[in-house]
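The structure appears right after this line, and notes come after that.
Only a single protein chain was left out; the remaining protein chains are all shown in position.
So that you can tell them apart, the chains are marked A, B and C in the order they are listed, and the count of residues begins at 1 in each.
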Amino acid sequence: MPDPATLYGLLGIVLAGLGVHAAIVQRDSIRRLLAINVMGVGVFLVLIATAYFGPDQDPDPIPHALVLTGIVVAVAATALALALLRAFERSEDE
Amino acid sequence: MLDALSLLLIFSGLAFYLAGTIGVLRLPDTLCRLHAVTKADNLGLGLLASGVLLQLSDPLQMLKLLLIWLLVLAASATGGQLIARHALDERPDQRAELPEDAK
Amino acid sequence: MTPGALLYLDLLMMGLMLVLAVGALYARSLRHAVILFIVFGLVVALVWARLRAPDIALAEAAIGSGLAGALLLAALRDRRRGAESAPRSPAWQVVAVGAVVAGLVLLLAWAFLDLQGERANGPLADTVRANLDVSGVSNPVTAVLLNFRAYDTLLELTVLLAALLGVMSLGPQRPPMDAAEPMAAGLIGWLIPLLIVAGSYLLWVGAHAPGGAFQAGALLAAAAVLADLGGRREFRLPGQTWLRLLAVAGCAVFTLVGLAALIGSGVLLQLPPDWAGSLILLIELFATASIASALFLVYLGGHPPSWNSREGHPDA
Partner (left out) sequence: MTEMLIIAVILLGASLALALLGMLRQRAPADRILIAQLLGSNGVGLLLLLSLLQQQSALLDVALVLAVLSVVVVIAFTRGRKEQHNA
């Protein structure tokens, strides 16, 4: 029986790979932002999967704290990128 | 005994959820699907939550469960309206099929 | 519970995540892509709950899906209609990049499986559990964030502040939305107090159960974003000057407490065990206010309109 930690960890790697692929292949900047965010979720998934030790055991709290920090930083970076984009599009209009 | 009743409630809740899903898959237009999702899922969640409630011992948690159900109930009623109006804005042809007082 | 019994649920959730991710990345319409990304975030929150990470499930639902979604939808609204579909790379590039990435993924998967064999609930986790009594809180994640690895959290608040400075220096805020129709306004009207109560509850409960400053701050920010979506930006919110002050307050209080600890114990941010509980609550209180106002100001997407006249060149 495959272990859920292994399965979700592998899915995380696949998601990160998909994110990298789309970030390179897509030309639209909002799409690239989405891709980077999906990449981030993939990395988070690998971290949380390695912290999981079965349904009856407490997980490792350190990766959890790391990912919590990561989620906030990711949204801050996304907001900054969107503001840059908006400024760029405004300057193109002029 | 309590466990059996709890499971009975949970599984009847599941039946409604499944009915909602079948509605989503089979019904022809957005408004019908909306109807299926909101009605079936609210009943489903109500039954399921009462089944879960029987398993809890902490009154605070029971209160929280009740709050969750009321929230989903109220939210899906109003949220459903918002989505319906949105659907009508996008597909004005569906408006023609509505009863007179709902336009 | 028998291990692996939930395997079918895991497979279902994994399949869903893959389908939604592919949809979010490659959907033809950008609007659909954004909607799918938000739905993807909601499913990811369920997966965090399944992997016994309720702290992260709370943050993902509030920030990863809710706030990021509101940001992206606002960005879509700003765009000109014509800019909807920028071209994609030619097919040969898609395939070539795909092959390289697939190779990388296989390599990583191999490394991951190789390490999986010797994975154990690590010595670091044991250290955290052994020292939980001196941390002042009983939720291990909060203990790591605000005591054992307080540096990370302080720097994270700084990153948020830096992002806010960046956003504010890039241009003016979006104009406020029109007033919402009565039904949406009614819904927003009772959701806002509920979000505030839920946020305060999560802040309080964070010391011994999942929750804490990040989740609480995100919920409060969501309340403010809702007010904005309802077309009532200034609706009982502190003024923008106050919001900016609050955004800095978290970092300031955190640093002051850290410096006080430096004077007391000789180590920066080393909280004295007897006081740790109350100090963490103090830091968390201000961090919550900071995170909430910083996230909301970042959502508004620029500096307040009053700054335009001061600069002398209104850029509209």
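Note that in this section a contact is a pair of C-beta atoms (placed from the backbone, for glycine too) under 8 Å apart; a residue touches a chain by one contact, two chains touch by 3 or more.
A quick note: this is a predicted structure, and the numbers were derived from the prediction, not measured.
Colleague: Which shown chains does the chain we cannot see touch?
Modeller: Taking every chain of the complex into account, the missing one touches B, C.
Colleague: Which listed residue (C:A21, C:L58 or C:A294) would be found touching the missing chain in the intact complex?
Modeller: C:L58
Colleague: Give the residue, chosen from C:A222, C:C251 or C:L269, that touches the chain omitted from the document.
Modeller: C:A222
Colleague: Among C:L30, C:A45, C:L243 or C:A289, which one touches the chain that has been omitted from the display?
Modeller: Checking each option in C:L30, C:A45, C:L243 or C:A289, the one touching the absent chain turns out to be C:A45.
Colleague: Provide the residue numbers of chain C that touch the chain removed from this figure.
Modeller: Within chain C, the residues touching the omitted chain are 1, 5-6, 8-9, 12-13, 15-16, 19-20, 23, 31-32, 35-36, 38-39, 42-43, 45-46, 49-50, 52, 54, 57-58, 61-62, 65-66, 69-70, 73-74, 76-77, 177-178, 180, 184, 187-188, 191, 194-195, 198, 201-202, 205, 209-211, 215, 219, 222, 225-226, 229.
Colleague: Quickly run down the residues of chain B that touch the omitted chain.
Modeller: Residues of chain B in touch with the missing chain: 3, 7, 10-11, 13-14, 17-18, 20-21, 24-25, 30, 33-34, 37-38, 41-42, 44-45, 48-49, 52, 55, 58, 61, 64-65, 67-68, 71-72, 75-76, 79-80, 82-83, 85-87, 89-91.
Just so we're on the same page, only the chains that are shown with their structure count from here on.
Colleague: Touch graph of the chains shown: is it line, ring, star, complete or other?
Modeller: Graph shape, chains as nodes and touching pairs as edges: a line.
Colleague: Chain A to chain C: how many Å between their CA centres?
Modeller: Computed from C-alpha means, the inter-chain centre distance equals 12 Å.
Colleague: What's the distance between the Cα centroids of chain B and chain C, rounded to whole Å?
Modeller: Their C-alpha centroids are separated by 29 Å.
Colleague: Just curious, how far off is chain B from chain A if you go by their C-alpha centres, in Å?
Modeller: Centre-to-centre distance between chain A and chain B: 31 Å.
Colleague: Among the residues of chain C, which ones contact at least 2 other chains?
Modeller: none
Colleague: Can you tell me which positions in chain A touch chain C when the two form their complex?
Modeller: My answer: residues 1-11, 13-22, 24-31, 33-35, 37-38, 41, 44-46, 48-62, 64-69, 71-80, 82-87, 89-90.
Colleague: Flag every residue of chain C that touches chain B in the complex, lowest number first.
Modeller: On the chain C side, the touching residues are 181, 183-184, 186-187, 190-191, 194.
Colleague: Report the residues of chain B in contact with chain C in the complex, numbered from low to high.
Modeller: Of all residues in chain B, those touching chain C are 71, 74-75, 78-79, 81-82, 85.
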